[in-house]
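Each remark here refers to the structure printed beneath this line.
Removed from the display is one protein chain of the complex; every other protein chain stays in position.
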Amino acid sequence: MRHFLIVGILVVVAAILTYVGLDSANLMPVAASAQAVPIDEMWNLELIFMSFFFALIVVPLAYSLIVFRRKKGDTSDAEHMEGNTKLEIAWTVLPLFIVIAFAYVGAVNLAETRRVDPDAIIVKVTGIQWSWKFEYPPYGVVSDELHLPVDKQVLLQMTSTDVIHSFWVPEFRVKQDLVPGRITELRITPTLEGDYKVRCAELCGTSHAFMEKPVVISSQGDFDEWMAEQVKLAEQAAATPGGRGQALVAANGCAACHSINGAQGIGPTWSGLFGHEVLLTDGTPVSADEAYIAESIKAPQAKTVAGFEGQLMPSYGFTDEQIADIVAYIKTLR
Amino acid sequence: MRKTNYVGRGLLLLVIAGVAGYGIGLGIDLLISNTLNFSGSVPSAFALLLAVTAFFFGLYGYRGITRGLTWQILGTVLGALFVTGVRALMGSSKIFGAFLFSEPAWVFGALVGVISFLFGVGVVDDWMKWARGIDTPEHHEDEPGWEKYFYVSLDHKVIGIQYTVTALVLIAVGGLFALIFRTELAASQLQFLTTTFRLFNQTGPQLYNTLMSLHGIIMIISILLGISGIMNYVVPMIIGAQDMAFPRLNAFAYWLAVPASVLMLMSLILGGFDTGWTGYPPLSSRAPLGMQMFFLGVFTAGWSSILGSLNVIATVVRMRAKGMSAMRLPIFVWASISTSIIALTATQLIGLSFQLVMFQRLFGMGFFDAAKGGNPVLFQHLFWFYSHPAVYVFVLPGLGVISELLPVFVRKPLFGYRWIAMSSLAIALVGFTVWAHHMFTSGMNEYLRVPFMYSTLLVAVPTGVKFFSWVATLWQGKIQTPTPMLFVLGAIIVFLLGGLTGPPNAAISLDLHLHDTYFIVGHFHDTIFGGFVFPFFAAIYYWYPKATGRRMSEFWGKVHFWMMTPSFLVLTLGMMRVGLLGMRRRIVDYDPALGLDFSHFVMTIAAFLIGLSVLIFFINFFRSLKHGEPATGNIWNSRSPEWQVPSPMPVHNYAVPFEVVGEPYDYGLPGSKYVEFASADKVSHSHS
Partner (left out) sequence: MTHTQEKSSMLGQGVFIFVYLAVLTGLEFFVAISFGSVPLLVVVALIKAAMVVYYYMHIYKLNLEQEGDEHSYEYKSGTNRLGLWLFLVSDSFVFGGLMVMRINLLGLTRPDLNQLLGLAVTSILLISSFFMNRGETLMHNGDRRGFLLNTAITFVLGLGFLLGVVLLEWRLAIHEGLTPDSGPAGAAFFMMTGMHAFHVFTGLILLAVIMANGRRGLYDEKNYPVEAAAVYWHFVDVVWIFFYPALYLIGTLA
């Protein structure tokens, strides 16, 4: 009996200490969305359970190891004890109730995170190896950055052009895969102004690690300003082929592989590419003229530059005009 | 037997053949693609294959495994040449591929290679004879000494050891891969796996993905082999059978695993693959050639696991000793049955899902190709229908080992035997209904997620029963802590950590944050180590004397434990922390702004300490074969039948069969016995 009493007390103490310890270790990033609130509540609930059951198992185990250690020279067996059906039933049924209650809470909690605001802003998101493309339908703006006004729910309608990606901003908690051939939705209500990053959470190939883009949460005013700016830039760009090309390049995340400053990348750099000789894998030199660059965009595997074997660039299905624009842009990168 | 240094001879040939192979490869590569690519795949491929084969040749001569490997190489090349020839005749434009042969040629060749291995090593000889109507003796006697471990033996104990050692080698390989990529992760920014780095036609980041994926799958295969090892060695022995029900099938299942391992290494060299061990399409339908080798390797290893578990079930159902009723089975047998039920059935689904992707790549069949009306998410359902139950395949035998050893070292009956036995079955069966908890963010039907949360959490209940019963077994026992017991206790605590971090993932809303982060990585390293690695080591330290008649060094065993456990806890708790703070899985580099550099540095140190401790284990393991202190008796003072006869175990196990006359774990019940050996004359007729 004495043993039970001591262990009982120790369990409670250990449980509380574990919980306090874990709780004060602030293990979660800042919560910057309405959805983060219920999720952090759920996490807190989990911490309580984990601490309790951890103590419940580890304390008696440690206690037995110390107190019921076999004494030196003692070769006798312990007292024979087969089992106890009442106990077994108890520790089957109690956890059963706990998990059912738990799952119920979990379901309610999930519903919390999926609250629908009928007049949410809609942003179309496209995942591309290895970049993000955000379209703001009402403004007709396309960008590789996500800018949102604070305290307004946004509905992300997401898809992918190549492989599965996953939209995740740790500070917003919620996560959703982008699946080719279908549109998945995610609702987020940013509640904290600041600069964050969307980090692709589903392995999507070579540069998965670097598939990160800025997410800027600002006041409605700043947001409108940025948007106006973007609209203006878009108009200017649309005027010249090079500008249109640059816009396409930005929107399709070509920079994920091709640097424009000569830096080494997954694909050949574009700086000073136009009009120069490049060496192909089979050793033949070709001069990078309009035709060559256009072909390399249309059919990336047709000619491979030496040193980039095994690098499979996706073909983006641009129209010929678009390709002409992009070539025009590359021309400017002397 | 005259004394020559076989290992030395092997290593010498290994080096020579390696260099020669590399040269040949370079030459061929030069001929085909007229470029001299030193970091290319073809030279390394030749080097690897020839070196491994040459090593075994030096060790062992041209028989058994050497012959198998030679045939596998020849089979692969001939098969590939065949397809290449056909394509040439059909005037196909792409006769050769980036890796010398085209992809179809490699796939067909690899398949032929596996089959050739099986013929070469000689596991199918008897079946071929039977098919031709020639009868063969029930058993083939093995030659004494170490040779028998390198050719086809039908003795379940030999096969068990073959499995176990292969598993250890794979853990070493997979672990080395882990140490390599952990080193890259020690600090943010790319250290040595840079974009300019080139090896096996892969850039640094690609190589990271390959190593990470291979680490996962090689470790998983090593688990499957490890549990088969323990089950093969222990189950027939503790149920009083002379051997497995189907000795030839047993050998066949083991020898499938060897070509499978070769394929895994081939996948590293042939361009690797960057999908993780889960191989989700569409990524896997675009990945380099290594993907196909990976698929074939898993496929082969999967069949090994299926046939092995079939054998275990048949053995337990048909070959138990007299009086061994269901409730008098050793608890480990219950665990083995539960595991085998899963492995027998579910494994087919991972084979199928991978086969479908293989065919999508080879024949353009658009199962998972959205552009062709396929459904990428379907793959995930098929895949996880195996791969979740699989995680219980990993742990159930381990938990069985815990339940089996606890009473021995606590000198007290296993508390609630029936409940523990049934909980294994319950976990196995419920485990079939929870797979979609890996897909909460996949875009599957929103509302189906909730029932899967319920079923997933349900698994906590039978698992809890085990934990509580274990604690109750320890309670008021007379606890001793030799090395095996240390690992049992370590297993309980580590698995508890892993288990308790399961429900958070099961809670859908919370999983939206946790999915594909290092929190998950931490979760499953805890469950896997607690459920497999620790119990596996415990089992090895415990049954080593039974197999060898010597025991492993107690001192170095304790060093192993006290070095591995704390560093492991640091590693996985660190993983969970960084995961919660935003560290994604499967990334070669992380954003310095996350401020996780220090944590990662510490985790890498911990990883190397684990590696070192395992290295110590390896040395202890091989050294004790010769220098271990002799232990031929019932050193653990166990009631289990195998310890009632002297070690090492005789070839056909028990000279006289035993009868079960009591409960298995009645420690502390004066005068009680579990088994009673029949007196020699009574049994002379039934024993052959």
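In this document, chain identifiers A and B correspond to the written order of the chains, with residue numbering beginning at 1 in each.
Rule of thumb we're sticking to: a residue touches a chain if its C-beta (ideal position, glycine included) is under 8 Å from a C-beta of that chain, and two chains touch if they have at least 3 such contacts.
All values reported here derive from a predicted model rather than from experimental measurement.
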- line: Within the entire complex, the undisplayed chain is in contact with B
Message: Touching the hidden chain in the complete assembly: which of B:Leu49, B:Ala110, B:Val173 or B:Ala346 does that?
response: B:Ala346
Message: I'm checking contacts with the chain that's been left out. Which of B:Val317, B:Leu448, B:Ala593 or B:Leu625 qualifies?
response: B:Val317
- request: Taking the full complex into account, find the residue in B:Ile16, B:Ile32, B:Ala172 or B:Leu378 that is in contact with the omitted chain.
  value: B:Leu378
Query: Looking at the whole complex, which of B:Gly366, B:Pro482, B:Gly549 or B:Pro648 touches the chain that is not displayed?
result: B:Gly366
Message: Could you pull out which residues of chain B are in touch with the chain that's been left out?
response: 131-133, 245-246, 249, 306, 310-311, 313-314, 317-319, 344-349, 351-353, 356, 359-360, 363-367, 372-375, 378, 381-382, 385, 686, 688
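In this text, only the chains that are shown with their structure count from here on.
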Query: Counting in whole Å, what is the centre-to-centre distance of chain A and chain B, each centre being its mean C-alpha position?
result: 31
- line: Listed in rising order, the residues of chain B that touch chain A in the complex are 33-35, 98, 195-196, 201-203, 205-206, 209, 271, 274-276, 280, 282-283, 286-288, 370-371, 375-377, 410-413, 415-419, 441-443, 449-450, 453-454, 457-458, 460-462, 464-465, 467-469, 471-472, 474-481, 489, 492-493, 496-497, 500-501, 503-504, 506-510, 512-513, 515-517, 577, 580-582, 584-591, 593, 666-669
Task: State the interface residues of chain A toward chain B in the complex, per the touch definition above.
output: 3, 25, 27-29, 38-39, 42-43, 46, 49-50, 53-54, 57-58, 60-61, 64-65, 68-71, 74, 76-85, 87-88, 91-92, 95-96, 99-100, 102-103, 106-107, 109-110, 112-113, 162-164, 166, 168, 170, 173-177, 179-182, 184, 197, 199-210, 212, 264-266, 281-283, 309-312
